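Can you read through this structure? Questions will come right after.
With one protein chain removed, the remaining protein chains of the complex are shown where they sit.
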Amino acid sequence: MRSDAVPTRESMFKNRKTHLMDRIMPVVLFLCATLSILTTIGIVFTLIGETFNFFRQIPFIDFITGTKWSPLIEPKSFGIWPLISGTLLITVIACLVAVPLGLASAIYLSEYAHKRVRGIVKPILEVLAGVPTIVYGYFALSLVTPVIRSLFSDAGVFNALSAGIVVGIMIIPMVCSLSEDAMTAVPRSLRDGAYALGATRFEVALKIVVPAAFSGIVASAVLAFSRAIGETMIVTVAAGSTPKLTGNPLESIQTMTAYIVQVSLGDTPHGSVEYGTIFAVGMTLFVITFLLNILAQYVARRFREEY
Amino acid sequence: MSNVNANLNMKTNVNKSKEEPTVGAKSIFVDANRKQIATRRRIDWLLRLLFLVATSIGVLALMALLIDIVSNGIARVQPELFNNFPSRRASEAGMKSAIVGSLYMLAIMAPLSFLLGVGAAIYLEEYAKKNRLTRIIQLNISTLAGVPSIVYGILGLTLFVRELHLGRSLLSGAFTMTLLVLPIIIVSAQEAIRAVPKARRDASFALGATKWQTVSRSVLPSSISGILTGVILAMSRAIGETAPLVMIGALTFVAFLPNGPMDSFTVMPIQIYNWVSRPQASFQELAAAGIIVLLVTLLIMNFSAILLRNKYNKHI
Partner (left out) sequence: MQTTMTSLIEINKLNLYYGSFHALKNVSMRIPEKAITAFIGPSGCGKSTLLRTLNRMNDMIPGTRIEGEISISGTDIYSGSVDVETLRKKVGMVFQQPNPFPKSIYDNIAYGPRLHGIRDRKTLDEIVETSLRSAVLWEEVKDYLKRSAFSLSGGQQQRLCIARALAVNPDILLMDEATSALDPISTLKIEELVQELKNRYTIVMVTHNMHQAARVSNQTVFFLNGEVVEYDETEKLFSNPSDQRTEDYISGRFG
């Protein structure tokens, strides 16, 4: 209807081409952003769907209370606890390594180290964080396991201790950098206040900085725990494939993640009960790590100190 | 014992000076609790040492790892490693198909995840209103970053391999890895975009630019090297990732090069996993050699990311 020759009041201020981009792009970009939501929905539905199928064949109560896991060999049994205990064993060992070392490194870097030392150590820790997990798996098998077996004669070729220690080494950088961030966020003025009263460095670090950064430190430990639970290749390579309800770190065990890999490497027919176990175990893994991540975010926010 | 003494001394000191607040000249540093301070300094020194030792453990672990790998594998880094396909005989085995597979996957994944990730980041930083949906998306992204990679493998297996009938193909693998690295790319791209000063946007708007013109001609060029740094780091994460690809069924023994995106494939970490899980010493050496190739690839990627980061820091 409008005449191009005589621009109306409105169209005088419009350039049709750019206007079009400004209409299309927000929608396109919005779709990109919603992809993350779709991913989550995809994960949840995939897991729930097949898990539901699985529980139509295997009673949920057997799964959640059973203490024997042998879905591939007769007589079959589907008690998740051996996998959970194996996972926990690895995770606890890993956290015993990573949390104290990561926290101590963070204290050293944020409170003691000279700028030059920080400039050297931080990139090294970044490299440590970027090493692929399969490389750590090789490291566990070729170096850590022989050392452990020379110290403990009853340790197996595959054992939880070796894998746990190496998972711990892998997550040191994460604990360190998250804790250090929390400690660096503690204002300079609080440290000055303590130094001016005659406090020594460790007193400032342990009585002022660490308490003030406590929520961030706890959050980093929770995330480390979650990360260790989800770690796959190190445990697949070095911890073994024998699901066992044991607390002995020198024995071979199997974690949830390693079980999933084991099944997917074999020729398990789609739709069978064995195939369903991947999803039931995957669901358990997802729920645990999801809850831990939520917990970490909650801790970091809820107990944040005001300075 | 000495600590108790120090406490007592301290107490009398406090009381005394309360009674007679004048402190005579010269007496000011003759402090009765010198001993207590000496103890605290010793603790400080010890803890400093302890923290230093703890820090060096991480550094030493990295060195041990590198030495272990190089000493086991360097002899096997020969032309055959790059020219040969995997073989049952360790002496003839190479990782040609794995190297090519990794590169092909990178070629599909990099542009895809760049577009999707940067798109999401632009939306969240420039367009999104501060409402509930935005908060949910943001929270969801940080939660996704914490989901174990093997869970992505389960998703890829069900969604791409089975539901979309892509099979155990290069495409399935690339799509799965794209989903895996997206949260990392989005978060780092958001940071890069946020670092662009508001004044640049204002200047663009003041010249009559529309939102999209401002974003595409002012914000993005200012943040592109920061964004690329994040993308490269995410790619190096993907190059080393094993578990999800094992899940979707990347093969461990591929004696040919993939011809198209629907072909089956293998990648470097999977080839390494295959060699690591064989008990023979010769395959262990091969695994170490493969790891050297993988680590050098990652080193190159990280180095280029650092170069980009430095350039970026200069420009902003």
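Chains here go by letter, A and B, matching the order in which they are written, and residues are numbered from 1 within each.
One rule holds for everything that comes next: a residue touches a chain if its C-beta (ideal position, glycine included) is under 8 Å from a C-beta of that chain, and two chains touch if they have at least 3 such contacts.
Here the structure is a predicted model, which is why all the values come from computation and not from measurement.
Touch with the chain omitted from the figure is made, among A:Ala182, A:Ile208 or A:Leu292, by A:Ile208. Checked against the full complex, the one of A:Leu109, A:Ala199, A:Met256 or A:Val299 touching the unshown chain is A:Ala199. Shown as candidates are A:Val44, A:Leu190, A:Leu245 or A:Ile294; the residue that touches the absent chain is A:Leu190.
One chain is missing from the display, and on chain B it is touched by residues 3, 6-7, 10-11, 13-14, 17-18, 21, 23, 25-29, 31, 33-34, 36-37, 40-41. Across the interface with the omitted chain, chain A contributes residues 114-115, 187, 189-190, 192-200, 203, 207-208, 211-212, 305-307.
Operating definition for what follows: only the chains that are shown with their structure count from here on.
Rounded to whole angstrom units, the spacing between the C-alpha centres of chain A and chain B is 12. The touching residues of chain B, when paired with chain A in their complex, are 40-41, 43-44, 47-48, 50-52, 54-55, 57-59, 61-62, 64-65, 68-69, 72, 115-117, 119-120, 122-124, 127-128, 136-137, 139-144, 146-155, 157-159, 162, 179, 182-183, 186, 210-213, 215, 233, 236-237, 239-243, 246-247, 249, 269, 272-273, 276-277, 284, 287-288, 291, 294-295, 298, 302. Contacts from chain A toward chain B in the complex involve residues 18-19, 21-22, 25-26, 28-37, 39-40, 42-43, 46-47, 49-50, 100-101, 104-105, 107-109, 112-113, 121, 124-125, 127-128, 130-139, 141-143, 169, 172-173, 176, 200-203, 205-206, 223, 226-227, 229-233, 236-237, 257, 260-261, 264-265, 270, 278-279, 282, 285-286, 289-290, 292-294, 296-297.
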